[in-house]
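Shown here: the complex without one of its protein chains, the others still in place.
Every chain is named by a letter (A and B) in the order it is written, and numbering of its residues begins at 1.
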Amino acid sequence: MARTPSATAEPLQLPPVAPVAGPSLAMRRLRAVLAEPKVTLGGGFILLLLAIAIVAPWIAPKNPLDQDLMLASLPPAGLAGAEPGYLLGTDTLGRDVLSRLIFGSRVALTVAFVAASLAALIGTTLGLLAGWYRGWVDIAVSRLVDVWMAFPPVLLSILLVAVLGAGIGSVILAIAIIDWTRFCRVVRAETMAQAESEYVTAARAIGFPRFHILVREILPNIAPALLALVSLEMGIAVIVEAILSFVGLSVSSGTPTWGGMIAEGRQFIHQSWWVLAAPLAALFATVLAFNQLGEGLRRALDPVLRR
Amino acid sequence: MTAPILRIQHLSAVSDLEGGAPILRRVNLELAPGEALGLVGESGAGKSTIAKALLGVLPRTVRLTEGEITFDGKNLRTLPPKALRQIFGDEIALIPQDPLTALNPGRRIELQLTDGLRMRRKLPWREARARALQLLAEVHINDPERVMRAYPHQLSGGMRQRVLIAAAFALEPKMIVADEPTTALDVTVQKQILRLIRGLQEAHGTAVIFVTHDLGVVAQICDRVTLLFSGAVIESGSTEEVLGTPKHPYTRALIAAGPRYDRPGAGLQPVPEAVIAQLRADVAATDGRPGA
Partner (left out) sequence: MSEDLISATGLEVTYRGQRAGGVKVLHGVDVRIGRHETVGIVGESGSGKTTLGRALLRLVDVTAGTITFDGQDITHLPEVAMRPLRRRAQMIFQDPMASLNPRHTVRRILTEPLLFHRVAADSADALRRVRQFFDRVGLPLACLDRTPHELSGGQRQRVGIARAALLEPDFVLADEIVSGLDVSTQAQALNLLKTLTRELGLAMAFISHDLSVIRAVCDRVYVMRNGLVVEEGRCEDVFSAPANPYTRLLIDAIPLPEIDPGWLGRDRAEVAAAEAD
């Protein structure tokens, strides 16, 4: 076990402070991410929406629940018969569409962030374990995914919310419980592919424990794809929440949601189309922003794609 | 020397990716009919760029800025696209580096081998097939019928390279560009393939440009050698002259850098920094004026 007294014995002539060549890796990654227009545009829109959701009570022009039948079905500003102060008009009960849209973003974003993170957490954990340890872990997880995916997702979510009871918590849980398989499948396949690469063999040759290799070596290489997927999932969660609201299974009817607004607007599409158009546009823009953000993140963070 | 089949004069190219950096610098070379020319150099020397220019497959980011490529009396740089298509693949053929990716994985060898015969020579199926079988026999494939039916992945690397050599000779081209054709192969297979290319070349009287980084390969199958560095011709001449009595210090250094099984003491001498520095200075200095 006699170690060769190699480099250690020589006197140290180097300056004591580590030279940092330019900005750190994290800084360079951040720059690469911000240089991607899809990230700045998509992420910018999401951040703006987040800010609106947080300060909703202060910026909403009206109380979103206030009804005034005298002011029902007002068209948006610029159209004949519009009233000042009601920028996007009112619905058939006289509620301000813009204010309802602003408050609706709260539910949409809460569901998006929490449900997508939860689904990602479950799916990634199981996917990593299955892809890395293989054997019975993989068999168990893969069978579970197969069975899970055999259920029709919309039916399953409606069933789940019906059992759990309506409410934002139930919606989040239902989305996470259904959509974790999406992450599981991608992460499992990606982990298996990474496990074959030489840097993993190199880590094994160094003697790193298996779990260390999984978390410290493999996970960072899956992260870009995972981030993109989380962002996509947030868009999906916004849609699912809207669907559940549409069928009246989301939060209580008192709270404004985009899905609920679409359901109401649908009934009066010929009289007041804006009641339907406004939440649809918001939904469309939000989902598009999440998708673009995801695609941009994947591109910016992948060292191979970036070359 | 008879009239050359290929004459490259003052050929220069720049890369748009690297901000217009020169990648070929006034390259001159000549190839007589039936002659084998070795185009050698380390990575970045420009040997692949020349090969691609000869085949009309330069990447969009590479631009030829001056010079002429005269093939069989025609200037390839001024010929209209239609005439060029007639020459590439027909009068100039390629033996590629990677025998796996050069074949379409979803088509049987028979189809791929007879494509040129059927489409360019307008041979009927039966005749194209007979000619293909004949070609496979010429590249020493023992069971041509089985190979004709096979998909590329069912053949070994050496076998695939033989098929590609057969395909290159199929239309009786006047010149073949062999782009590192044995780099991906085992040494024993390499020797068989080199023997095959040399044999076919002599039998058909085809001129061959052999792109390689291996001076050993050049010594065994090329009549003449052109050594490149950073896009410029450093030394050019018969194989005996260049390898036997190299004039340029870089040529001597390259020969001394390679290890040799027969002389364990020799070899492993990295090209001296001074030689590289001098080369860079010389090459940069020639940028502004006509090449030697």
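Keep in mind that, in the parts below, a residue touches a chain if its C-beta (ideal position, glycine included) is under 8 Å from a C-beta of that chain, and two chains touch if they have at least 3 such contacts.
Because the structure is predicted, anything quoted here is derived from the model rather than measured.
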Completion exercise
Of the candidates A:96, A:217 or A:264, the residue in contact with the absent chain is A:217
Exercise for the section: Touching the hidden chain in the full complex, which residues of chain B are there? Just list them. Expected result: 42-43, 157, 186-192, 194-195, 198, 213-221, 239-240, 243-244, 253-255, 257-262, 264, 267-271
Practice task
In the full complex, which bits of chain A touch the chain not displayed? Write them out.
Solution key: 1, 3-4, 6-8, 10, 12, 14, 18-22, 24-25, 197-199, 201-210, 217, 220-221, 223, 303-304, 307
